[in-house]
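Encoded as structure tokens, here's the structure I'll be asking about.
Excluded from the complex is one protein chain; the other protein chains are retained at their positions.
When the chains are written out, they are named A, B and C in that same order, and each has its own residue count from 1.
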Amino acid sequence: MTVDFRLGDDQRALQAGMRTLLAARYPREKLRAAVDAPPALDGAQGAPEAHGAADPGPDRKVWRALGEAGFFALRLAEKDGGSGLGLPEAVLLFEEAGRALLPGPLAATHLAAGLVPGAADGTRIVTALDGPGVAEHLTSSDAVLLLTSDTARLLPMEAGAGPRALRARPFRSVDPLTPLHRVDPPPPVCPGVIDTSADAARLRREAALLTAAQQLGSARGAITLAVSHARRRTQFGRPVGAFQAVQHLCAQMLVRTDLARASVYAASLTEDPAEIAAAKLLADSAAIRNARDCLQVHSGLGFTWEADIHLHLKRAWVRAFQWQSTEESEEFLANELLMDAAEENAPDVWWGTEGGENVLA
Amino acid sequence: MTVDFRLGDDQRALQAGMRTLLAARYPREKLRAAVDAPPALDGAQGAPEAHGAADPGPDRKVWRALGEAGFFALRLAEKDGGSGLGLPEAVLLFEEAGRALLPGPLAATHLAAGLVPGAADGTRIVTALDGPGVAEHLTSSDAVLLLTSDTARLLPMEAGAGPRALRARPFRSVDPLTPLHRVDPPPPVCPGVIDTSADAARLRREAALLTAAQQLGSARGAITLAVSHARRRTQFGRPVGAFQAVQHLCAQMLVRTDLARASVYAASLTEDPAEIAAAKLLADSAAIRNARDCLQVHSGLGFTWEADIHLHLKRAWVRAFQWQSTEESEEFLANELLMDAAEENAPDVWWGTEGGENVLA
Amino acid sequence: MDLSGTEEEEAFRHGLRAWLRETLPKLPPRPPATDWPARRAFDCAWQRALYDAGYAGLHWPSDAGGRGAGPTQHLIFLEETERAGAPYVGANFVGLLHAGPTIAAEGTAAQRARWLPPILRGDEIWCQGFSEPEAGSDLAALRTRAVLDGDSYVVTGSKLWTSHAEVADWCELLVRTDPSAPKHRGITWLALPMDAPGVTVRPLRTLAGSDEFAEVFLDGVRVPVGNRVGAENDGWRVTMVTLAFERGTAFAGEVVACRRTLTRLARAARANGRWDDAVLRRRLGRLNAEFTALWRLTQWNVSEADHAARTGGSGVPGATGSVFKLRYSEARQELYEAAAGVLGPESLDAGRAWTADRLSSLSYTIAAGTSQIQRNVVAERILGLPRAW
Partner (left out) sequence: MDLSGTEEEEAFRHGLRAWLRETLPKLPPRPPATDWPARRAFDCAWQRALYDAGYAGLHWPSDAGGRGAGPTQHLIFLEETERAGAPYVGANFVGLLHAGPTIAAEGTAAQRARWLPPILRGDEIWCQGFSEPEAGSDLAALRTRAVLDGDSYVVTGSKLWTSHAEVADWCELLVRTDPSAPKHRGITWLALPMDAPGVTVRPLRTLAGSDEFAEVFLDGVRVPVGNRVGAENDGWRVTMVTLAFERGTAFAGEVVACRRTLTRLARAARANGRWDDAVLRRRLGRLNAEFTALWRLTQWNVSEADHAARTGGSGVPGATGSVFKLRYSEARQELYEAAAGVLGPESLDAGRAWTADRLSSLSYTIAAGTSQIQRNVVAERILGLPRAW
């Protein structure tokens, strides 16, 4: 039996290790302390410069701990100091990161391991810009991966120089832990930019998949929050989880998450571009809709800043625009339907008015 | 107090009269007898000619009874033998027709009263063709109203001559009581066609609204079926209507129907093209989705030919394509948003990043 | 059926428009949401302007200081003020739309004389103390206790989701006076002075990052018996007047505002090229239909309430308000999702005013009765299905 979605023992150990690391290095208290720190929220209300200075960036201690644990070097060959593992393992770790709401350009730094010295061991933070648009953590990153559909370039920087080098303007991000900059189209010739021979299309696909894995983790985290609340909270004299309406909200959260999970895991095994697009599409929806349903299950108690639900929702909104938007995924998957050569000459009895054979009976 | 959606006494009397007429002339037994008559269902399985001959057409006795009751002449001036009433009253009657699943080109014949002799008193049946496409009851009609965006022409016919005159081919209609023909684009010059001075755009709008009223009636009929089943049927030891999931299906049926009803009634008063498009859009959705939800409430028992739910669903599918499709309504309503001159120069504080004023706070 | 205005209504509309045209340009900008005292001053000044012009308490009975206008005229008022971009009722919301009408309907002559005029003049601000940590949609579960001690109730407990608590003078408070009574019985309505000893207000930060809500802690607070409206243990019925009001015309202005927002979205989409996306464009078209219909449904519900009032009924919209709210709350959430579609990644900018609106909209399917509960109400009270529990 080979078609097998169950995790191998090594994969389970990796996953458990990541959970342990996050519980120790990025427990909920640390998350909440970062969220409640005033500058992260209000930075951009003053001048752009003030905002830039106020961005605390990802926690470099956590970043280095991830580096030491092999998170960034996971897929580098052992001879290059990596673990020689693949996307299936990376997806498991990114899922855990998404569940813990760990902020920072994790996917970009992971992809830059082997391209940017220090990325693999977590001593340098690498963010990315996929075409013109919006970049995260630009102020606090040490390098920017500049991707187009067919080029992958690198811009190493002094810390804090990103916005100037790329003509970027900060804005107040809806996600308190993901500072964002609007970036103009980067000039074709830009001082300090280094060409790489990396396969840009592959990097963008992998980034989309790793982002989908984080969305998946967030969607699963929202289920845990919703179910635990529904069991505990009573209204009208019984646990709200005993109300069919609440049960059904929770059930639908699981349905869309299980679909997204099968899709993300399968895409990590096949690396098929269409499966990756499907994974991103379904994981984006699952993360956003689960956060919404989780909020509905929590009713008023979920509407507070103290509850973590809004952090899941806001992060999910940010990630949905990263690497492959819903619109791009849907268009890609639509066009992929036309590529299915096997159906090119199939007889069209289903549409036709002749003949009794019903090919879908 | 003038803004008033309640029916006046005369309107109530009209509505009650229509209900009484339908209960006497088109009771459920008659509907079911027509549905279960083999030719209506199987006509088109043989040769097209056989189908044409098998189409029984709308019941001419009912048609004449409607004519005598003033259904078709409702909006003609009293001097022309009509009742001098307006769209609000017509909408009420068409809603009842939709609820009773009365088949036939009711809207076309109603619009043709005053244009086609005999249409007003129900002695002649008039169908319509809105551009090329699909026409209902072509074989059994005595005349066809040919509409384009700016012309309204008439094609009087010997009974049964419609398909030949218009180069139309029958197909087996999904709705057993609405025979349909595919019609090629009618030639610009066509023997026997009569120009009329009628306002084509107005006729098409009115037809859309009267069709929306039938959809509304069907949507309300589906609520009645669902609620009565949910009260009566027990499963797991209680009426299924006591299950929150079933309650919520029924509640959503009412919500979308009340919205559609407010929209249809308002459009009948204002005759505003955008309100008519909104009414058609919302009534189409309400009719289709209510039939679907009604089926779900009935579970397996609704899946039989004997239950009326499928007749509501199939008729709703047919009507959704008549006069103004969902796509056309949505596009019209989208463009109408750009016409709102009042907002032309409104300050855009909502979008802007400057200023604290929140125009929607 | 009739949608045209009477001469009197049209005259009212035109008078109001003229007054708004003259008055609005002279107003200072509304202070930011972070400066609550300044907001209170602004909101009260606007209420005073309405009062001086004769528009305060338009729909209140004349013996309560109002103009005794029917719901239709009230609707015209809400429509025209929103269209003109006039300030919102803001801090005066609870006083004008909840506590005031309750006192007008259930209070004694002395209570009406004490509390109603300052509400109409914009002199006193009210807040609402209904929700509790354990009693969200289920008011029957409320636990804040009040024990009669001489001529006062001694109140202990806490309240949640109290808006404008920091700047309020009074709080309409629901307390439990009979813990042994079942469910909705044993609840009493009190007017709590917010400066009474033992009242502590702690801002409650919402997920939008704003703090217009608060928690109110009550530690042995003494409330005179004379502040009780209605009989002891009859507070649930007294409150129903208020809650039902909340489901009536309360959203009229917002529906008008949503229609304006939709128009702006269309223009913004045309300007930034997103209009070419048929998915987005048709979604905006459908929302146009929805909000047009929601406006008509508001008129419908209002005309029903008006009729009921004139024929001796309560004038209070019932479960039809639930039908409206179910669709309105979701349609408004869909409106913001469509807005995000127009803006693209720019929608992640929390510096734009609309982001706060988008985040606030997440509460619409929760506040004032979750959609789940509203559906039960519709199924049981309108459709007559058997009770679920």
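As a convention for this text, a contact is a pair of C-beta atoms (placed from the backbone, for glycine too) under 8 Å apart; a residue touches a chain by one contact, two chains touch by 3 or more.
Since the model is a prediction, treat every value here as computed from it, not as a measurement.
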Contact residue for the chain not shown (choose from B:Leu138, B:Leu225, B:Val246 or B:Ile276): B:Val246
Listed residues C:Asp123, C:Asp211, C:Glu232 or C:Asp277, member touching the removed chain: C:Asp277
Positions on chain A where the hidden chain makes contact: 1-8, 11, 88, 223, 227, 230-231, 238-239, 241-244, 246-248, 250-252, 254-256, 258-260, 262-263, 265-266, 268-270, 274-275, 277-278, 281-282, 327, 329-338, 340, 342-343, 346, 348-353, 355-361
Positions on chain B where the hidden chain makes contact: 41, 44-45, 133-134, 171-176, 180, 182, 234-237, 243-246, 292, 295-296, 299-307, 309-310, 313, 317-318, 321, 325, 327
Residue ranges of chain C at the interface with the undisplayed chain: 277-279, 282
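Assume only the chains that are shown with their structure count from here on.
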Distance between the centres, which are taken as Cα means, of chain C and chain B, whole angstrom: 38
Centroid spacing, where centroids are CA-atom means, of chain A and chain B in whole angstrom: 48
Chain A residues counted as touching two or more neighbouring chains: 171, 243-245
Per-residue multi-chain contacts in chain C, two or more chains: 349, 351, 372, 375, 388
